[in-house]
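Attaching a single structure in structure tokens format; questions to follow.
A single protein chain has been removed from this complex, and every other one stays in its place.
Up next, chain A:
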Amino acid sequence: MCKMRFMLLFSRQGKLRLQKWYTATAERDKKKMVRELMQVVLARKPKMCSFLEWRDLKIVYKRYASLYFCCAVEEQDNELITLEVIHRFVELLDKYFGSVCELDIIFNFEKAYFILDEFLMGGEIQDTSKKSVLKAIEQADLLQEEDESPRSVLEEMGLA
């Protein structure tokens, strides 16, 4: 598995869609790194390999439709398994949203984070089984709906 430093999702146009930092990084540095990295990755030609060395990190990225999924791992980490992690995450998003597209992630960005948090924690894989990750998400969502129902009653009251 891999010890991930951070994961970024950004669009072809260079808009950040998701960011998760697994090591404490100052806000200013984050912005700088994101900007720099997006430039580097977006400048790469489509036929190029998915790995690059950047600062003291290894960057593993993959493009799915209009979105770039980009992970930073450490020097000794395994690039192929990192690609696998990215792919798993995409599969999870796909299963959850049902053929996911960039808009799903934009409008439900908190859900995307919940899925990511259920899949990775502190930069490590939590569970290698897709099923159990999805199950956990579903059950947490169910809990959320239970929470929400009494409020909607209140809302009706407010309407009435």
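Methods note: a residue touches a chain if its C-beta (ideal position, glycine included) is under 8 Å from a C-beta of that chain, and two chains touch if they have at least 3 such contacts; residues count from 1.
Here is the rule we go by: contacts and distances are computed from a predicted model.
**Q** Under which of the names "TPPC5 protein", "Eukaryotic translation initiation factor 3 subunit C", "AP-3 complex subunit delta-1" or "AP complex subunit beta" is the non-displayed chain listed in UniProt?
**A** Answer from the record: the omitted chain is "AP-3 complex subunit delta-1".
**Q** For the chain that got dropped from the picture, name the residues of chain A it touches.
**A** Where chain A meets the chain not shown: residues 1, 3, 16-19, 21-22, 24-27, 31, 45, 47-52, 76, 78-81, 83-84, 106-107, 109-110, 113-114, 117-118, 121-122, 124-129, 132, 136, 139-140, 143-144, 147-148, 151, 154-155, 157-158.
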